[in-house]
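Quick notes on the structure that follows.
Of the protein chains in this complex, all but one are displayed in their positions.
Showing chain A:
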Amino acid sequence: MTTTITWTAVCRLGDLLPERGAAALVGGVQVAVFRLHDDQVRAVGNRDPLWGANVMSRGIVGTRGGRAVVVSPMHKQAYDLDTGACLDDPAAALPVYAARVRDGVVEVVAG
C-alpha cells in the first residue's frame, strides 16, 4: 500500500509574525502553525489537549532548556514544537504535523 503525502499551502510566510502563530484549517483539522525566529515553521494541533479549546495558535512562542515551545494561553503549559510533548504534564501532548516553507509559502501535511 502506498501513501501519498499531500502538502497543503496555508499562507505566505509573511502572513505570520516571527515567533507567533496562526490557526489554519487543513482537511477539516485545526492546525496551529508557527514561524520561528529563524523563519523555520512548525505545525501542531490547535486544540489544547488539557482544556479542550482551539487556542494553541495564540500562545507565546519561545524556548525552554533549548527546545522550541509554545505555551498554551489557557493555563500556561509548554509544549515542545518538535515532538508535541507537554513539558509540564507528561500525560498531555499535541499532534505534530509536517510543515515547510516553499517559495515563501507555508505548507502543512495534515488530515
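Everything below uses one rule, namely that contacts are C-beta pairs under 8 Å (C-beta built on N, C-alpha and C of every residue); 3 or more make two chains touch, one makes a residue touch a chain; residues count from 1.
What we mean here is this: contacts and distances are computed from a predicted model.
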| item | value |
| --- | --- |
| Complex member absent from the view - protein name from UniProt, among "assimilatory sulfite reductase (ferredoxin)", "Succinate dehydrogenase iron-sulfur subunit", "Sarcosine oxidase subunit alpha" or "ABC transporter ATP-binding protein" | "assimilatory sulfite reductase (ferredoxin)" |
| Absent-chain interface as seen on chain A, which is shown | 9-11, 15-20, 22-26, 30, 33, 37, 47, 49, 51-55, 58-66, 68-69, 71, 73-74, 76, 78, 84, 91-93, 95 |
